[in-house]
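The complex is shown incomplete by one protein chain, all other protein chains being positioned as in the whole.
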């Protein structure tokens, strides 16, 4: 399942789509922290280039399946305004083996942060909000960085 | 939270105890596979030396917190009879950083398989059931194997 | 030829628009597009980012046409 949604991410329903017969299911969830760079964060806003982000999720799933033979990978990402503690992203991998499921989750979240066109704006108590500038690697550089 | 239970593991309620303000929550779930060593598995039975297993969970949490600075680790393990697809174990780690949360989950599940006194009996279509003989490492060997 | 450049996040806010319309020479590449963008919208001169064409990251040497979906991708921060 690949999903970009402005609704609360329901982790139980995501897990119900995992192939439990596989033996191992690993999940990573990113949640909104109450601080960033020493400042108190009150809310976040995610903006997404949705069709390209979904395509990137499919690409990441293909990479993960090729590298670790996991049988299932789902990626769900929020957009819009999020409160502290809410889930911004959930990655779930199902595999016959635990190491592969966990490695697939770690790889997928790294790749999302490198190639998925999604932007985070942080809001503080007293400011307008600032777009966080994260990864700007060229696609070719990515290929090297992530060739592990 | 450390729990040994004969009831269905409710992953949503476990995740609700994770510290979502942390930024990163990783979960590993082991589920009952429908095959093992080429044979079709119909059910599993877990037997636990409960007070020692709970003590081992606490030890694993201490190790994980010392190694990766994760703020939260929960371990829940089933006992009794389980059907194919049911969750046998759920490990959840909360941390400010994703790599630590995922590494903590991977480490904790490896340690459970090495030091927690829990035994699995596999049932097949036509047989009485066989106790799976897994880890028999001495405590001293463990210390070396897991010193990463 | 007329092309449209989709904008997101900080670039969208600085330009004050979801997308920009530009008149490019036939067979132009993204390097030429960037020069025209910088001339017409000075706020772009300081911006870092990547190009995407038809939902894929591409190098600046890529030639674009009127039917291509062109997007300017500022440094990303999802996850």
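Note that the chains take the letters A, B and C in the order they are written out, and that residue 1 is the start of every chain.
We take it that a contact is a pair of C-beta atoms (placed from the backbone, for glycine too) under 8 Å apart; a residue touches a chain by one contact, two chains touch by 3 or more.
Everything quoted here is computed from the prediction, not taken from an experiment.
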{"item": "Chains shown that the absent chain touches, full complex", "value": "B"}
{"item": "Residues belonging to subunit B that touch the chain removed from view", "value": "30, 46-49, 51-53, 55, 77, 88-89, 109, 112-121, 131-136, 138-140"}
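As a convention for this text, only the chains that are shown with their structure count from here on.
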{"item": "Chain of greatest Cα-centre distance to subunit C", "value": "B"}
{"item": "Separation of subunit B from subunit C, taking each centre as the mean of its C-alpha atoms, in whole Å", "value": "49"}
{"item": "Centroid distance [mean C-alpha coordinates] between subunit C and subunit A, Å", "value": "25"}
{"item": "In subunit A, residues with contacts to at least two other chains", "value": "30, 109"}
{"item": "Subunit C residues counted as touching two or more neighbouring chains", "value": "79"}
